[in-house]
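Only a single protein chain was left out; the remaining protein chains are all shown in position.
Chain nomenclature is as follows: A and B, assigned in order of appearance, with residue numbering initiated at 1 for each chain independently.
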Amino acid sequence: MSKKNLAMRVSIAIFAIYLLIALFAPLLTPYDPFIIAGGIYEEPSPEHLLGTNDLAQDIFSQLIYGTRATLLLGFTGAILSVSIGTAIGIVSGYYGGRVDEFITRTLDIVMTIPTFPLLLVMMMFFTPGIYVTGILMGLLGSARGVRVIRSQVLSIAQMNFITGVKVMGASDLYVMAKHVLPNLLSLVTVQFVFSAQHFMVMGIGLGFLGLGDSNVIDWGQMIDRAYQNGGVINGLWWWLIPPGMAVTFLSLSLALFGYSMEDEINPRMKLTRI
Amino acid sequence: MIEITDLKTTFSTGLFKKHTINAVDGVSLHIKKGETLGLVGESGCGKTTLGKTILRLVEPSAGTICFDNQDITRLSMREMRKIRPRMQMIFQDPDSSLNPRMTVAESIAEPLRLAGTKKQEIPKRVEELLTLVGLSLEHLDRHPYELSGGQNQRVVLARVLALEPDFIIADEPTSALDVSVQAQILKLIRDLKDELGLTCLFISHDLMVVRHMSDSIAVMGQGKIVEIGTPDEIFESPSHPYTKDLVSFAKNAVLPYKKESK
Partner (left out) sequence: MDIIRIKNLNAGFPTKRGLVRAATSVDLTIREGECLGLIGESGCGKTVLGMTIMRLLQPNTIISGEIFYKGQNLLALKEEEMRKLRGKELGMILQNSTTSLNPVLSVGDQIAEGIILHEGLRKKEAREKATELLEKVQIKNAAVMSKRYPHEFSGGMRERAMIAIALACSPSFVIADEPTTGLDNRTMKGVISLLAEVAKSKSMLFITHDLAAAFEICDTIAVMYAGEIVEWGDVDEVFSAPLHPYTSGLLNSLPERGFIAIPGSSPSLIDLPGGCRFKERCACSEERCARAHPLMKEISSSHKVRCHRYD
């Protein structure tokens, strides 16, 4: 099995585990993560695999539930940003000319705005729930992917088969949906995976800064709480380390998947003949 | 069928210092129904742009285009779309003329769907078209990269004929193909033309090919038509210096062995 193939399978396997954990969280947790489950700051024991935190909540259960928040943020953000980015990229690359110039110039301006600080500001002022956070991330992050999509669309639009379908009387919308988009699929998939990874980590970051949705458990918040409660000084490793490792492995698996898909990005438009 | 009067297509680049290129510089042509006009010239002379302008894939800057006695120069895109099925084009590079993700069956079915053919009838029509261009059923589920250039060009022809056009522009359809495949595709185009009574504009840089395929030939250079005549006139007694140049060139590129020996 080639390296790329192995990488792909391993990364999908790891990701599948996370997904299953997120979906079946209630069945996997011994306790409800919010209730008081024992004494505070309890060390790991058979009843509490990762001990308890300052509010006597079971950390293991919290870890399991935290998967949901992270995956949700990542996917919401990715779906939205990739959809918007792809749509704009296709329109820009397909029409070219003034439309393209206008979009590119606008994009240049928009991209000078630092998205993360802007997100922080909005979070601080509006303290939105997790779904809205995901939407905000998606909207602010759409500009990034446009460039790559656009350049691929530019080369596809040159191809004779596109002209051919236009000559047959197809509308522009038809051409974009039925001919341009399918040829972008591998590129879009890779973008999706990398965006998801990016937003998941961003979500953790927000939680760590205390800007996460307090009704939802997320790893960032857990790490933050651990710090605030002297986790490092008091050696509360069972609280501090597991969330960090959880996000690291998730991030790695997605990056690995993206890496293994690299070869698929180049569409085999021209094959040399024997 | 096709009447072009004083057609001009100009491209301009640059925002401040406008640099204009007169790709098509006052071309007037007339193609009768059922006739094939060969358009010959070297690369860069504007022949491809002329073809695209006639189909309004590129907007003309001046002049008129008449298709079947209808002025189509300023028709809206919507109106154009209604007429489009009747005027089709085949391109030089068979590899990029087909969507690499679609199978042969899907590629041929697409124009049928666009034209509104009933769903049940499509498979039958696809088979008919397949046979018409000399392919067989085993090719239906193949993708373009699995077929040779010649076979792909046949698929392109099948697609184009699915719309039952009256007029076809063939832009260097065999320039990217081997000698033996070229002969096959040229024969196919000729047979289809005769069988279906098509009017054709055949564009090529190869004078020998154009001579073989056309009823009359127009020689193009730097955006203008420099000479028009029958294939024999052009070959035996060219008048314009540019034409003379092309003809002497073509004559010299010929293999000396003319007799076929067994």
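In the analysis below, a residue touches a chain if its C-beta (ideal position, glycine included) is under 8 Å from a C-beta of that chain, and two chains touch if they have at least 3 such contacts.
Note that the structure is predicted; figures quoted are calculated from it, not measured.
Peer 1: Among B:54, B:158 or B:176, which residue is in contact with the omitted chain in the full complex?
Peer 2: Checking the options B:54, B:158 or B:176, the one contacting the hidden chain is B:176.
Peer 1: Tell me which of B:21, B:75 or B:250 is the one touching the absent chain.
Peer 2: B:250
Peer 1: Given the contact definition stated above, which residue among B:20, B:131 or B:148 touches the chain not shown here?
Peer 2: Checking each option in B:20, B:131 or B:148, the one touching the absent chain turns out to be B:148.
Peer 1: Where the complex has a chain not shown, which of B:3, B:42 or B:233 is the residue touching it?
Peer 2: Looking across B:3, B:42 or B:233, the contact with the absent chain belongs to B:42.
Peer 1: Over the whole complex, note the residues of subunit B touching the chain we left out.
Peer 2: 42-43, 148-151, 175-184, 186-187, 205-206, 208-209, 212, 249-250, 253-255, 257-262
Definition applied: only the chains that are shown with their structure count from here on.
Peer 1: Let me have the rounded angstrom distance from the C-alpha centre of subunit A over to the C-alpha centre of subunit B, please.
Peer 2: Computed from C-alpha means, the inter-chain centre distance equals 48 Å.
Peer 1: Can you list the residues on subunit A that touch subunit B in the complex?
Peer 2: 158-161, 163-171, 174, 179, 182-183, 267-271, 273
Peer 1: Which residues of subunit B touch subunit A in their complex?
Peer 2: That would be residues 55, 57, 81-82, 84-85, 87-89, 91-93, 95-101, 110-111, 114-115, 145, 148-149, 156, 159-160, 163 of subunit B.
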